[in-house]
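Pasting in a structure now, in structure tokens, and then I'll have a few things to ask.
All protein chains but one are shown at their positions in the complex.
A, B and C are the chain letters, set down in written order, and residue numbers restart from 1 in every chain.
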């Protein structure tokens, strides 16, 4: 692997997660950090022949003028990334910024469009027009950087839910790309389609459902490309999928599960729009039923509290019933940096999709379920079980290829 | 199974856990409760042919005059057991009380001896004398109740740690039973030895190490009897063995893990004696290292707060480090009734040991690791993995026997 | 005082608070409880010559058929009131039930109307019609029970905010009482007006703004009657008005204050209707600005979680900034029975209004600010300062009258 270059294409490149992932990659390349937070650095993944950090190069799209350095400054001020790391990487960040291209916001709603500091094409342009633009940006990146493979990671702000009915096969969906009228597609759909059409592995790390449509999955299978998603499982939901099995395996009846999330980064500000929030809450709220076998009353809120910045705080209150009906309570408070939790998973997923791609795997990668709130290709929400399947996959590929 | 009677012999019969288990058994026999809290009532255990609740009959030892009804009154006042259940079971409780025999407190220390309201034999009697007494009580119970099999469950207050060096084989240990001088054996050792010598399955649900000596395990293997222990995993430690793997599998470095436990039942009052507490903290504190692969700073306290009664409240504070060294925090507060959490596990274990016994299994039952803080015969502390092994065992025995 | 009878007229008599207050009064009369939770039983109030518990007799209105006993059963099952108290008071409860008259729900919205199990007069009847009915019920109570004085306490479910502009003087408001068309008055307005017109002290213990209109206050002053309100300060808001001064007096800058409240009683179910909730959140949310001198970002949610019943759980997250801008956090979790917190304050207020009435005080009783989230006649929200003013009043009246 050492001789080949691997491209990472981040959609939403100037956001917190993309910036932290990029800075983290530099830290790994410069030996300035430990491997904390990186799943693929655990012993069971040592013999997979994963791409080295040294081989990776980053580019991306954003609807804001390149501002990764400004984002990094903010994150350093908030204590999310170390200041000395930022100081050591200013030139590297500038280089990445020079590779960031103007992004698209096709039918993403007014809250997302308001983030842009550049003219955005109107929504009545045909999707195909956008596809061509994205594709040509990707091709230019490959040519200029001499990369063999690119993994595209969708990290842009959460879009509103896709509205109407959409066809479930690629054959039926493809003609819609020529439409200039209203469609139920979203920017995320167009990024996914471009990547998969070109044979590039695609990760949807966000709750945006537009990138995870059945017809897009159909496209991936037809082209023999792999993809993964949806919505990185980083904090409160991770905890839920770890705790819910405990209740299930002890036959403790969960009567209600309340989760309140507060945070103040850009993601939070976008989620303050009820349209955009709907998508997020949907992926956070459906993990319990499957694991428990019944649906307790649940409540999930996500609220924007400016002073918290990137530090997401979640309070979970679980009310459950034990032997003889005795009511009991478990409360958890999770205080974590959203970006420091998400960024290493982005790097892990790049490595794992590149590896699956090399192994010829296509369609949704169900063995990556542990990384997502709404895993594509899998109904399993129990984190321990999800992780066991990842280990099995790793063992299989450590020996085989 | 339906026609055979199964005896449950509870050591510490008038304590909270034994009383709740007994009341719970009546509730199950009378159809007055759901199966909440009972692991063996989950679907994977349906085809094991486990003993029915109807077949079970309870007796036991205690160093207090039979006072199960008084204990039940207190638990009802604290909201641990429903008052209408208690009202429906007064006669049944009185019947069990009539089967409770005076217990022993061999070398259990002054705090435990102070609980007795009856004359206790001094510590300089030979262990063998006690063994004979216990054995004759057990035999009388079998004869009078016509039970085929008895499972002995040790639920008495936590003893001080066994002091000195003890031989690790039964051949070497057996002669000590004739000693009238000081030995490192404890009451729990004598109950375990009696049960296993007589071929009766034995469960050590407490932290008392005296019942889980290597030489006693050797005895179990030689006699072909099964046993299980040590220290039921009911609340805070259960949570730890569920959460620690999450940190490990996400490569999040746990820097410190603090757990403060407060409660006010008799168990708590005994644990207020530092001698007795030492045993408890030892079993609570060693679950992390194995799972994480390193030893973070840990702190475990157990304190007696009278007003809480049976309601154990535990505050856990986990300080961990993610990507780029970013420090984060998880806090949990667990508020549960100690007895309502433990009692169903006692009933589960009775069923599971009886089943293993019928299947001819002997020695420590490693597949029961999920029930214990310091599982005999197993180094596995990850709850999900422990439970998976229990499921495997269940599957094997559902088909086979 | 001993020889005179004092009537307590509870509007919403079958609700949790009214039922707990009534049961508590019986407990006090029978000597079955301590004085815990009763402010007026503290030493500074000993010489005020307050009405004795023995002198009090309860009646009331409700839009549900008298069901105080059923409510009490539910509260006992939830652990809010002791079962043996309930058992001792069944006849007394039945007697109170016989004094409960059909209530009104004038312009209270569909959620409240849906609670009724009796035919309700439509909203296009003139307010005066309702006034006459209420007044005649009150008169019948006084006659039948031979009470000298009646304190009317409004405890019914939270109404939607009063809609449009309303006149601020009684002279202008009075003619509206003859209108059969839409008015901005609410049921609470009509209860308040009836009481005050008849010279009876009135307490608005709820967030319903309809009872606390300026024109109604004007009426109180004109008639020389005293009244108090609005919205009993029982749990999370009490805590806020205790904690906020700490931040202010230490010059710690509160950046954000988030409060999530979950509970499952009838009150919670009514507040699940956004129309009704608006009134509640308004009173909970405005206590900070006055105390701090600036407005931090705040968030207050109240959500209905059925399993919690009367046990309100509130999580508060305060993000503040200290010296050199260092951000810090205080989190509180309050787990209390809503009714057990509110009921003694209702009894306290009855005593205190009766006493003020005897002393000839009229208009809003500002010295009672410590009892309310939105105190009438006072801008003071600092609980310590509010309490100090109550003490001053008590001292003044202990000597004087």
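Note that in this section a residue touches a chain if its C-beta (ideal position, glycine included) is under 8 Å from a C-beta of that chain, and two chains touch if they have at least 3 such contacts.
The structure presented is a predicted model; accordingly, all values stated were derived computationally and were not measured.
The chain omitted from view is touched by exactly one of C:38, C:138, C:176 or C:225, namely C:38. Which of B:44, B:289 or B:327 touches the hidden chain is settled by the complete complex: it is B:327.
Residues touching the missing chain, restricted to chain C, are 20, 23-24, 27, 33-39, 41-42, 79-82, 85, 238-239, 242-243, 245-246, 249-253, 321-326, 328-337, 340-341, 343-344, 370, 382-385, 387-388 (touch as defined at the top). Mapped onto chain B, contacts with the missing chain fall at residues 255-256, 258, 260, 262, 297, 299, 301, 303, 305-308, 313, 315, 317, 319, 327, 329, 331, 333, 335. Of the residues in chain A, those that touch the hidden partner chain are 79, 83, 333.
Here is the rule we go by: only the chains that are shown with their structure count from here on.
Mean C-alpha position of chain A lies 49 Å from that of chain C.
Within chain A, contacts with two or more other chains are made by residues 329, 331, 333, 335.
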